[in-house]
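The block underneath contains the structure these notes are about, expressed in structure tokens.
Here the complex is missing one protein chain, while the rest keep their positions.
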Amino acid sequence: MKKNFRVVNNITPSVDGKGLMQGRSYYTDDLADQNSLIVKLLRSPHAFARIKSIDVSEAEKVPGVACILTKDNVPHVSFTRAGQGYPEPSPHDKFIFDEYARYVGDEVAAVAAVSEEVALQAMKKIKVDYEVLEPVLDFEQAFENKSVIHPEDGIHEMFPIGFDPKKNVAASYEMEVGNVEEELKKCEYVVEDTFYSQAQAHAMIEPHTCNARLDEHNRLVIYSTTQTPFHMRRIMSKTIGLPVEKIRVVKPRVGGGFGGKQAFHGEMFCALVTLRTKKPSKCVFTREEVFGSTYTRHPMRITLRVGANKDGVIQAIDCRALSDTGAYGEHALTVFMIVGSKVLPLYNKAKAVKFGGQVVYTNHVSAGAYRGYGAIQGNYAVESIMDELAEKIGMDPIKFREINSMKEKETSPIFEIMGEGTEGTAMIMESCKLPYCIKRGRELIEWDKKWPRKEVGPHKVRAVGCAIAMQGSGIPFLDMGSCTIKLNDGGSYMVTVGATDIGQGSDTMISQIVAEELGTTVDKVIIYSSDTDLTPYDCGAYASSTTYVSGNAAWNAAQKMRDRLVREAAEYMNVKVGSVEFDGKIFTSGEKSLSLEDLATNRLYNQDTRQIAVTESFHGHVSPPPFMAAFGEFEFDTETFEYKMIKYVTVTDCGTTINPMLAKGQVEGGIAQGYGMASSEEVIYNDKGKLLTTNFDVYHIPTRHEIGELVTEFADSYEPTGPFGAKSVGEIGIDTPPAVLCNAVYNAFGVRVHHLPITPEAIFKAVKEKK
Amino acid sequence: MEVKFNLNGLDVIYHIQPGEYLLDSLRNNGVKSVKKGCNASACGACTVLVNGKPTLSCSVLTASIEGKKVMTVESIQEEAGELSEYFAKEGADQCGYCSAALALVVHALKEENPHPTREEIDDYLVGNLCRCTGLQSQGNAVEKYLGGKK
Partner (left out) sequence: MKVNEYVRAASLEEAYSLKKASLKNKVLGGGLWLKKGNGEVDKLIDLSRLGLDQIKEEKEYVSVGAMVTQREFETSPIIKKIGGGVLSEAVHQIMGPAFRNCATIGGSVYGKYGFSDVITALLGFKVDLVFYPEAVVSLDEYVKKPGFADGILTEIRIYKSGAKSFFKKVKMTALDYPILNVCVTKAKEYKVVVGSRPLVAYVCEGAMKYLNEGGKDIEKAVELAMQELKIGDSMSAKSEYRSHLARVYLKRGLEEVK
């Protein structure tokens, strides 16, 4: 299958890397109209309150105020802010402004003014009469709590997702393969344990930003830091009642997303301000708003029971989960299901698997999409308890995983049962080099020398931990990407794609795929992406779909373009199509030859002039998982329990790496983020439900000093359904650090920390409790 | 009030509010390469050089810049372009939002300490957060760039 590639699988600089380092100003706020009205949001100081009335009369009198939006003057249509396929698997439980404020930071009103100062001054003069209600701040107390977070009329699910708002349930799910209770009874070894994970923040360095203007046709043009421009256009159209053809959404460069920009933030407000005032407007979230009023990862409680036979082969897995979606239910069901669907198939020897539970509302910041969603929470629990089970059996944890994990050409019944919000799709693992990844990683970390721990000095010990992981590659039969390629004079190509480059490098990856197929170089491919007016549709950057789905679309388009060029050349040279060879620059047929440049010039300026252009799409029938084995070595202070990462080894099977350096960047960036969740990213609310960790001085993402040596390798693998053999790599990197660290802490001190982050203080407490 | 300073080699006069910060003044005057990340001196995305020294423009009052020399990435175009090639080779460039500030910090490091150790590089860059790359690759790129080896 594999061939010698010229462009893909070769080191290629990001197409925008140089320009961005040189400061080219193409991020959303760089492109705002200089005369934009400044939109600021009045946010609820209460975790839960009913708004009895809002009086804006004094605020409107402040000179320079252009427009104030409240629940009293905006459309009242329920929607979900989640940028997902339609109909969405998230409940329609959000209004532009509502009678209720459901968390500290929930939007109550928007003020548009000539300057930020004026907007803030006016905001102080808005009088809101709140009826303060009893909030639900503990997600384990949310179900059937007497405080109902969504008592309002007009909210609904788009199809059955277990939505039961009167019981504070945003979604629920149950499945079972075989009979777990029966199998567990037969098991020689059974372990049970419960793990809690926190509301991690995305912490992308560019805040959520948008701006709006009317174009010369009086159409609404939104620039947004969005991961899903086409979903944004659709949702906005339905919610504010403006036809799709009147809306253009442009995604400029985006300074990191990680799922946090897969939803609406200020866009509805800017849209309404601009439509009403006819003036451009912009809304730039402060860092405090990014932390306190966008989205977090879904905090979860996961309880597992796992049983194995006397040979150490897993027979049954029972997984019960409770997820906290906060004030609104964006991605509530889909994140939840992935806890099961993208973690449990790793252990496909199990005869019986049960998975289920609820996603509940609380009066916390809304949870939403976040890289590795569901998978990292599930991985922390599953890969921790697998170490517990291995220890109980008395088996090396790596050997235990080798025996029990997925192999090539195998499958899991879970694939067919569980999809994202719906039923899944059966599939066989056409590419799965997990056994190699485990073996190679074990060598690279020198496991046999280092496991479980080694004393390295006075009150210093080094310990290792491991975990394995899988993800998916897009959502089959749902995610779709498309690509248009046109030939320019000179023989270069203009490529337009809906695929959304949010910094991960999809523009570069797609350029490489097109250049490879068309026998040219990346500098002859001009790429423009994510503009609902100018590019064809794409579902957006999520679900690890871009390389596989959008990449396949680009590959399809490039193949079609190649065929088209050959036909055009045959016609021009007056030869049979089958006789024409094309090397990327020259068409030859016997003695005759024609350069691409001449063909292009001819078709644009001379005979039979026409634009040579093609459009192709792709949607997957399977979602081939990438796999990873990860191994961490940490040095602990045995008295204070402070620790540092010494080394983190990963070996990944993501099929062909289209751009090996970007793939490495995805894995390593994922590890750093996952390590932050594992070690230092503490989320703190006060007892009134106000989030306190709202800037980088108190919410600690890893810096250069916390990341040790990263050893990142890829398995030699080829996925037959992927573009040039590629699978996804965007999310899998984040999955393993919580379990790897948890297992290493156990190997160092003999204690298991059951909640994230695993801070030195948490280890201190666990050790103390053990004593 | 009025403040006069030298921006990338040109003497400029900005009309500002007395409590205005340099980051906002620069962006309001069209210098968009300087980025707002946290607005609380904690992420480094707004870094500019004031009299050659890396400075958090979100936390420095523009009024205090009177008579000083401010450099943004516009004044080190070639160097930034060259550095980006090292970033590309190490897989260290992703979203680019922190890149221009990093280029300035690397420039200042080079001026201050042309042959730093890896530890000195990491110490010098530690205030510049990056959420995309995993950070090690950036350090590798800077190490090779300053070591002059590709």
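Lettered A and B in written order, each chain numbered from 1.
As a convention for this text, a residue touches a chain if its C-beta (ideal position, glycine included) is under 8 Å from a C-beta of that chain, and two chains touch if they have at least 3 such contacts.
Worth saying up front: this structure is predicted, and the values here are computed from it rather than measured.
Checked against the full complex, the one of B:Thr47, B:Ser99 or B:Gln136 touching the unshown chain is B:Thr47.
Checked against the full complex, the one of A:Ile11, A:Val577 or A:Val698 touching the unshown chain is A:Val698. Taking the complete complex into account, B:Thr55 is the one of B:Thr55, B:Ser84 or B:Ser99 that touches the chain left out. Even with one chain removed from view, subunit A keeps its contact list with that chain: residues 639-640, 642, 680, 682, 684, 692-693, 696-698, 700-706, 759-761, 764-765. Listed for subunit B, the residues touching the missing chain in the whole complex are 1, 17-19, 21, 40-42, 44, 47, 50, 53-56, 59-61, 63-64, 66, 105, 108, 123-129.
Operating definition for what follows: only the chains that are shown with their structure count from here on.
Per-chain Cα centroids separate subunit A from subunit B by 29 Å. The touching residues of subunit B, counted against subunit A in their complex, run 32-33, 35-43, 45, 72-74, 77, 80-81, 83-85, 87-100, 102-103, 122, 125-126, 129-139. Considering their complex, residues 11-14, 16-18, 20-25, 27, 29-30, 202-207, 253-256, 258, 284, 286-287, 502-505, 660-665, 667-673, 695-697, 701-705, 707, 709-710 of subunit A touch subunit B.
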